[in-house]
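A single protein chain has been removed from this complex, and every other one stays in its place.
And then chain A:
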Amino acid sequence: MDQPARVEGDVAGATPAFLAQMRDDMLRFARLQLGSDDEAEDAVQEALAGALRNSADFRGEAALKTWIIAILKNKVADILRKRQRLPLAASQMAAPDQEGPLPAVFDQRGMWHDAARPARWSDPEADLHTTQFLAVFDACLNRLPPQQGRVFMMREVVELGTEEICAELGLTTTNVHVILHRARLALRACLQINWFQEGA
């Protein structure tokens, strides 16, 4: 698909396979946020280049990856903030159905359907940060309607404020609140089914 990054050489002892995989992860993350391949590519290149200049400080691949992703998050946030000063591109203009559907978890009176009522999650907090859990989390995130996934990522992963999200996507505060509510309901339901009920 994409050319492998020019990051060969001894980057904190990381293997080429590790670097290629990391670059794919970074591109996916940046594309989802920026909606533009070119800008995503640039952000990833800059994050990698920045990391290379200081790579000697990093022991081991895990520390390197954590750090590069942190740089990338800042780059993405910078790009999104800069865009707010430009006129909204046509592609970013509000589409009629901005918010995506409300997950079918409530009955007509707005009460939980029996099958959809949130059960207690018994796992200790630490289990929610394991590789296995995060893979399920990733899959559930990808299943959200696009706008819900995007806004959720901006808010909870990139940690932008509501105002910044509104400005970036041309949404009202209410839109963003509605979208985040729906995204959280859908994500919660997906995690319940695919993680917490597994083997129950």
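For this structure, a couple of remarks:
The definition used in the following text is that a residue touches a chain if its C-beta (ideal position, glycine included) is under 8 Å from a C-beta of that chain, and two chains touch if they have at least 3 such contacts; residues count from 1.
The rule is simple: contacts and distances are computed from a predicted model.
Missing chain, UniProt protein name, picked from "Zinc-finger domain-containing protein", "3-oxoacyl-ACP synthase", "ABC transporter permease" or "Xanthine dehydrogenase family protein molybdopterin-binding subunit": "Zinc-finger domain-containing protein". Of the candidate positions A:16, A:101 or A:118, contact with the hidden chain is made by A:118. Of the residues in chain A, those that touch the hidden partner chain are 18, 21-22, 25, 61-62, 65-66, 69-70, 73, 106, 109-112, 117-121, 125, 128-131, 133-134, 137-138, 141, 152-153, 155-159, 161-162, 176-178, 180-181, 184-185, 187-188, 191.
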